[in-house]
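Here's a structure for you.
Only one protein chain is missing from this complex, and each of the others stays in its spot.
A and B label the chains in the order they appear, each numbered from 1.
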Amino acid sequence: MSREILIDPLTRLEGHGRIHIFLDPDGGVDRAYLQIPELRGFEKFAQGRRAEDMPQITSRICGVCPMAHHMAATKALDALYQVDPPPAGRKIRELLYSAFMVEDHALHFFFLGGPDFIVGPDAPRQKRNILGVVDAVGLEVGKEVIGVRKQLRDLVAAVAGKAVHPVFGLPGGVSRSLSSETRQEAAAAAARAVEFGQFALGAFRKIVLGNPGYVELVTSEAYTHRTYYMGLVDDANKVNFYDGTLRVVGPDGKELLTFTGRDYLDHVAEHVEPWTYMKFCFLKDVGWHGFADGAGSGVYGVAPLARLNVADGMATPRAQEAYEEFVTTLGPGPVHHTLANHWARIIELVYAAERMAELAGDPEITDPQVRTLPTATPREGVGVVEAPRGTLFHHYETDEHGLVTAANLIVATQNNAARIALSVDKAAHALIRNGQVDDGLLNQVEMAFRAYDPCFGCSTHSLPGQMPLIVEVRDAGGALLREIRRD
Amino acid sequence: MTKPKIAFYWCASCGGCEEAVVDLGENLLTVVELVDVAFWPVALDFKREDVEALDDGELAAAFINGAVRTSEQEEMAGLLRRKSAAVVAFGSCAMFGGVPGLANLYESQDILDVVYHEAPSVQNSAGTLPAEHSRVAEGELTLPAFGASVLTLDQVIDVDYYLPGCPPPAGLIASAVTALVEGKLPGKGAVLAPDVALCSECPRAATKPDKLLVRAFRRPHQVFIDPELCLLAQGLICLGPATRAGCAAACPGGNMPCTGCMGPTSGVIDYGAKALSSVASLLDADGEDEITARVAEIADPVGTFYRYSLPASLLHRRVRPAATAEKEEVAP
Partner (left out) sequence: MSDCRYQPKIVAFFCTWCTYTASDLAGISRLAYAPNVRVMRLMCSGRLDPQFVLAAFRYGADGVLIGGCHPGDCHYQEGNYKTRRRIELLRAVLRDLGIEDQRLRLEWISASEGEKVQRVCNEMTEELRMLGPVRLERPQRAVAEPAGESR
């Protein structure tokens, strides 16, 4: 007699995700399916739009990481119009982008995925949220997290118009130059962010690395997958969020290939399943061989852990120090422990803050030349950035008037979609025995998803509360046998 | 006295409205002291059954953001409506349909075709499409039903208040919640935002000529944009004159024109019609041929004038091709 468990809704990620678990006759897991029940169709209704509107239209894909879409779209416009920003224009873009990476990563660690560690995977559900985090690390810290984020987001709004759905991206530059007052504000915000990054690292060391139980959890087989990894690296093979070359390494750490964004179609493809609206990316060079890891499967990972795996290090000193500690502890070779994403995320936060400080300290950033006006006839362009949640591709084709005729978007979390599916399935298999589920166990299944910080992870979280979960255990006829509520 | 209970929920949403609430920053902590958040699926553990267990009307207010497209979103909107004394359509998607409303230019099938077949990165020789019911080796999986069009919240449930913006500005959110807590919400149907056009708030207003005429409209990527001068006077299509204030002219603050996310002021039924009327009135062209040429230069008029408001517009969506259309009875 088969039984099914439905986890609906998932929390701290894409609002309407659900996990549907089929049990085998012994009460173990047959298969767990992660379903995304939503589609809006940006790739279709982008057709007919003005290309220069795409940075503001595509930012509506996600109000948590709008800057990522805005930037990928803006870079696609650069390629479309064959125009590059002047140095100050590029630096302003990267400055705001770095600020965005800091605040978005901070939100995830302290409000979303972090509570799983800071408070504990088995902690009472009432505590597994920001209030529990504040209890663990102190109210002052909670206020500092809010304060740092606010300062960074206010800076973005001051330069780009709005923090949610910025407006400043244009082909060949940004809408206006940076004043020296704003540069000083940026420098102050960056300095605070760098300090904050050090604090976050310290907190992680103390709370997670200092806890053998957590270390065991992070390195456990249940949360480990040996896949390929992809991310942007600069000329020195260091992590770069704004620009670079895409590098893919295999489960053994050897470089499989590198490519530039414009050639993405040669290497990245999408697979479709009927039970979810999200498509699953895979490496064309390896092929789709089902939901499996290993060198024979085209499944790959992106985002913090993957980025650290494909790079040879970090481009700024404190981040490099943290990276070396990371590799010494969990390495050598690529780190395959999905939960290590949380640590990698903080290391990236440190890098983003240091990068922001570098740019804010650069006198060239206040140069009035921030745009190169396009003159070429537009035709086609690809823009790539590293969003907080992974590699983001925007590809537009237009007519000669710059009206979009086709758009293809590969959105960060999609790159991870197959690996996430594997992670959830494996965690469910490892954890559920004899059909027994309880609150803490369900959360540990969710942790497999949450470590990836899937898009929408960022919603709320200054509020007290618990994670909503309802589990319905049904028999093969669909009759409700048992209902477990977490409330 | 018990704190009023409120709920937050999202339909076809990007999450930006949720971020806008978080952006209240420390003010949010004040809000939490004044109200009891009884349901917020992304943050709290309360489940659908908890909402069903409430008395009808027990929630002082439900703030619902996002447009409506799926059966699940329709059900949740209906449930929250029953349980709430007041429903607030929160943000431009709930109020007008929002940017996703542009999908009303196309058929569902065309959307599915592009996403799952035609996209150059898709490998799908089997022609698989996501389905409401699908059979897998272990059993059956379901997905919510997809509607034929994007709807606004008030096309699905009765709405009491509207809070425009993409996302709503933090100040307006704070005022709305305060008004709710103090029992000072205006009459039903009110829009919780100022009722004047954006030009009155825009720092560039003093540079707007009394008689404004534009020879030819330019697109933002074609010209350098002066950060002090009225954007219309620079020949850019700025929808400030047709758009409701309340955002402190954030986009002109970013040196880009207003694109109309706050929607119209009161008394206007169809935002796009008003917006295009405002822009057309400014054209400095009289001869027929000249007018035709100038208008033809305005690229993507629907995307420009109806970017946030197509589902709420009088026509609601693009007329369907004959094969798929039926003549509907018109509403009075």
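The rule is short, and it goes like this: contacts are C-beta pairs under 8 Å (C-beta built on N, C-alpha and C of every residue); 3 or more make two chains touch, one makes a residue touch a chain.
Quantities reported herein were computed from a predicted structural model and do not represent experimental measurements.
Chemist: Specify the shown partners of the omitted chain in the complete complex.
Modeler: Result: the unshown chain touches B.
Chemist: Tell me which of B:Gly25, B:Gly147, B:Gly171 or B:Pro194 is the one touching the absent chain.
Modeler: B:Gly147
Chemist: Tell me which residue among B:Leu59, B:Leu105, B:Leu141 or B:Leu192 touches the hidden chain in the full complex.
Modeler: Selected residue, touching the omitted chain: B:Leu105.
Chemist: Quick one: which of B:Ala94, B:Leu141 or B:Ile157 touches the chain that's been left out?
Modeler: The one listed residue touching the chain not shown is B:Ile157.
Chemist: To test your reading of the contact rule: which positions on chain B touch the chain that is missing from view?
Modeler: Residues of chain B in touch with the missing chain: 69-71, 74-75, 78, 81-82, 105, 144-149, 151-152, 155-158, 268-270, 272-274, 276-277, 279-281, 283, 285-286, 288, 291-292, 295-296, 298, 301-302, 305-306, 311, 313-322, 325-332.
The rule is simple: only the chains that are shown with their structure count from here on.
Chemist: Centroid from C-alpha atoms only, then distance chain A to chain B, rounded to Å. What do you get?
Modeler: About 26 Å, centre to centre.
Chemist: Spell out the residues on chain B that touch chain A in their complex, using ranges where they run on.
Modeler: 8, 10, 12-23, 25-26, 28-29, 32, 37, 40-50, 69-70, 72, 98-100, 102-103, 105-106, 110-111, 114-116, 119-124, 128-131, 134, 136-139, 141, 143-144, 146, 166-167, 219-225, 227, 250-256, 259, 299-300, 302-304, 307
Chemist: Within their complex, state which residues of chain A touch chain B.
Modeler: 2, 4, 9, 11-12, 15-16, 20, 22, 30-31, 33, 35, 37-45, 47-53, 56-57, 60-64, 66, 77, 81, 125, 129, 143, 146-147, 149-150, 153, 157-168, 170-172, 175-176, 264-265, 268-277, 279, 281, 288, 371, 373-374, 395, 401-403, 408, 410, 456, 458-470, 485-487
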